[in-house]
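Right, chain A next:
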Amino acid sequence: MALLLDIVSWVLLAAGGAFVLVGGIGALRMPNLYTRMHAASVTDTMGAVLVIAGVMVQAGLTLATIKLAAILLFLLITSPTSSYALASAAMLAGIKPDAGSAADLEDSP
Partner candidate 1 sequence: MKVLFGVFLLTLLVITAVAIVRTKNLFVAVMLLGIFSLLIAANFFILDAADVALTEAAVGAGISTVLFLGALALTSEHERTATPHRLLSFAVVTVASLVVLYATFDKPTFGDPNAPVHQHVAPWYLEKTPEYIDIPNVVTAVLGSFRGYDTLGEVFVVFTAGIGVLFLLSARRGPSGRRQTAEPPGAAVGLRHDVIPRVVGRLLVPFILLFGLYVQFHGEYGPGGGFQAGALIAAAFILYALIEGEEQTLRALPQSALNALMVGGALLYGVVGLAGVFLGSNFLDYSVLASNPVSGQQMGIILIEAGVGMTVTGVLLSIFHAFAARDRA
Partner candidate 2 sequence: MTAPELHLPVLQVVVPMLIAPLIVLLRPQGLAWAATTAASLLSFAIAIQLTTGVLGGHTYQYALGGWEAPFGIALEVNSLSALLLLVLTGASTAALLAGKASLDRQIEAHRQPLFFSAWLLALAGLAGILVAADAFNIFVFMEISSLASYVLVAGGPDRRALPAVFKYLIMGTIGATFYLIGVGLIYMMTGTLSLADMEIRIHEVAEQRPILVAAGFITVGLALKAAVFPLHVWLPNAYTYAPHAVTVFLAACATKVSLFVLLKFDFVVFQHNLLGHDVQFAAFLMPLAVLAILVGSAVAMFESNVKRLFAYSSVAQIGYILLGASMVSYLGLSGGLLHIFNHALSKGTLFLAVMCLSMQYANLQLEHLAGAARRMPWTMAALVVGGLSLIGVPGTAGFVSKWYLLTAALEQGALGMFLIAVIVLGSLMAVVYIWRIIEAAWFTAPAEAPPGAQQMRTEAPTLMLVVTWLAALSNIWFGLVTHVPRELATTAAANLLRHLP
């Protein structure tokens, strides 16, 4: 049983790690702000959820799991909000969503 839990949790953690990695590569490689945000959002969603789930399995039924659940809930509310705020701020600053262009943050003031 303990072994099974360990395996499950490690699979979750590894999968979460993989998503975080993909998100990171995406944020580096994508051409402009909106596509980068799109790639980075993988880290917020699948990455965070899987890692926290993996840690929850490790912790078992303890106070720590409840705290982790609270963190997860918090993340599910805040990360879309912050992505939204970021994108809307970018719009206000005049960066046009255009997948083809490479208008970068560094180029625009």
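The rule is simple: a residue touches a chain if its C-beta (ideal position, glycine included) is under 8 Å from a C-beta of that chain, and two chains touch if they have at least 3 such contacts; residues count from 1.
Keep in mind how these were chosen: all candidates are chains of the complex that A comes from, given by their letters.
Since this is a predicted model, take the numbers as computed values, not measurements.
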Candidate touching chain A in this complex, from 1 or 2: 1
Chain A residues touching candidate 1 - in the complex, by the definition given at the top: 77-78, 81, 84-85, 88
